[in-house]
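Of the protein chains in this complex, all but one are displayed in their positions.
Letters A and B name the chains as they come in the text, with residue numbers starting at 1 for each one.
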Amino acid sequence: MSHDGHHSVVIPAPGPEFVPHTVAHHFDTPVQEFQAAKLGFWLFLATEILLFGGLFAAYFYYHDLYPETFKVGGQQLDWKLGAINTSVLLLSSWTMAMGVRSAQTSQKQKTMMFCALTVVGAAIFMVIKFFEYKAKTEHGLFVFPHMFDGYQVDTTTMTGSLPWFTDVHNVMVDSTGAPLPHGHLFFAIYVTMTAIHGLHVIIGAGLILWVMKGVAKGRFHAGYYLPVDLVGLYWHLVDLIWIFLFPLLYLVP
Amino acid sequence: MSAHAHNDDHGHGELQMGHHHVSSSAMFFNVLVALLILTVVTVGASRIDFGPANMLIAMLIASVKASLVILFFMHVKWDTAINKIVFLSSFLFLSLLFVFTLADQATRRIDHPMHVTKAKVSKEWAYPKPASSEKH
Partner (left out) sequence: MTTHAPVLDAHKSHSEKPKHYLNCSSGFWSWASTLDHKRIGLMYLIGTGLAFLAGGLFALLVRLHLWQPDGMLFSNDQYNQIFTLHGAFMVFLFVIPAIPGSLGNIVLPLMLGAKDVALPRLNLLSFYLWLSGAVLAALAIVMGGFDTGWTFYAPYSLYTNKAVVTIGLAIFMLGFSSIFTGLNFIVTTHKLRAPGLTWFRMPLFVWALYATSLLQVLATPVLGITILLVAFERLYNIGIFDPRLGGDPVLFEHFFWFYSHPAVYIMVLPAFGIISELVTVHSRKPLFGYKLIAFSSLAIAIISFLVWGHHMFTSGQSTYAMFAFSFLTFFVAIPTAIKEFSWVATIWKGSIALNSPMLYTLAFLIIFAIGGLTGVILGSLNVDLHLHDTYFVVAHFHYVMMGSIALAFFAGLHHWWPKMFGVMYNETLAKIACLVIFVGFNATFIPQFIMGSQGMPRRYATYVPEFQPYHSASTIGAMILGSGVALMVFYLVASLLTGKKAMQNQWGGVTLDWMSPTPPPLENFAHTPKVTTEVYDYSTLDLKSTQTPIG
């Protein structure tokens, strides 16, 4: 298998609309290059799981401590919008899977189309997210314009207040109307989790756009479709995390 | 998901990235339909009160959905053993974080003979409310 000297291995293009791929010089075979990149990317996805895992652990920790707060907090989110966004992400995951399949079978136009559809899905998701955040601001449950105002402590009465959590409609209360403990905590976790997830949606969409540039140049075909495959995996991970976020945040069990 | 076809028409040559599985479009579509149905099930199950099992059931449905995405959309079913192990181990080690952290929280207020004082410690004592902080 070893190739002496410095001439590299080239994977030929399957048709005139494609370009050949040159295997990186430190690999002996295309298989080695593909498997190395794939293993590396799976390891990276594992780190993403553990990174989000910390947030999920925090969610469960406080869900156990303040179950009522979380229950009432979850009811303040619009589960219909959450369900629509879930479906949008699932559909975009499907278009991405089809995009990878099209690249595997050297169908340039279809690869382009499915990738574009995935980006559209990402855009719809973020627009809906934007309106959800806007509603949270209006209801005083997470006032984005005041999020960096800090925790205000009144030293004479020894009470504190959070400018980003005003609860204007007084919804974070129990059945007797008494305020629930630490109502802000649910929304802090909601915004932190969905914002980090949203950041991944944006990064994912950016990566797909980058892949589309390569598709247009004909770089990806049955012989070499590695970048499409890896970006696809990233996109599925974004979907995967949302599959857990949806029931935990919108339908608090 | 029995609809998948093994499509090997892209060749086995040395100058390929290797021997790969190309799933059929029908299989992908079936998975999508299953995922959308399970989303409806997720919402439906949240309307029924199973008591303490609520969380378990919600997470069970989510795990089934996640497994579908992982196995079929992410091609793990046809991936190499090492890649499977890598991805699975992330969940395994994450579960360690969950188990120990939540076990600590769950047992923290249980009296034990080792405690010098037997005083019951309430959640309110451990986490004092910042008096009317949330209200304005």
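The definition used in the following text is that contacts are C-beta pairs under 8 Å (C-beta built on N, C-alpha and C of every residue); 3 or more make two chains touch, one makes a residue touch a chain.
What you are looking at is a predicted structure, and each value in this text was computed from that prediction instead of being measured.
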Shown chains that the omitted chain touches within the full complex: A, B
Selected from A:23, A:115 or A:185 as touching the chain missing from the view: A:185
Listed residues A:19, A:37 or A:112, member touching the removed chain: A:37
Residues in subunit B touching the chain absent from view: 82, 89-90, 93, 96-97, 100-101, 103-108, 110, 112, 114-115, 127, 129-130, 133
On subunit A, residues whose C-beta touches the chain left out of the figure: 1-2, 4, 6, 24-26, 28, 32, 35-37, 39-40, 43-44, 46-55, 57-58, 61-62, 65-66, 147-148, 150-151, 160, 162, 164, 181-182, 184-185, 188-189, 192, 196
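Quick note on the criterion: only the chains that are shown with their structure count from here on.
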Whole-Å gap between the CA centroids of subunit A and subunit B: 15
Residue ranges of subunit B touching subunit A (in the complex, touch as defined): 7, 10-11, 14-18, 20, 22-23, 25, 28-29, 31-32, 35-36, 39, 42-43, 46, 54-55, 57-59, 61-62, 65-66, 69-70, 72-74, 79-80, 82-83, 86-87, 89-91, 93-94, 97-98, 101-102, 105-106, 123, 127, 129-136
Complex contacts: residues of subunit A adjacent to subunit B: 9-12, 29-31, 33-35, 38-39, 42-43, 45-47, 49-50, 53-54, 56-57, 60-61, 63-65, 79, 83, 86-87, 90-91, 93-94, 96-98, 101, 104-106, 157-162, 165-167, 170, 172, 179, 181-184, 222-226, 232-233, 236-237, 239-240, 243-244, 246-248, 251, 253
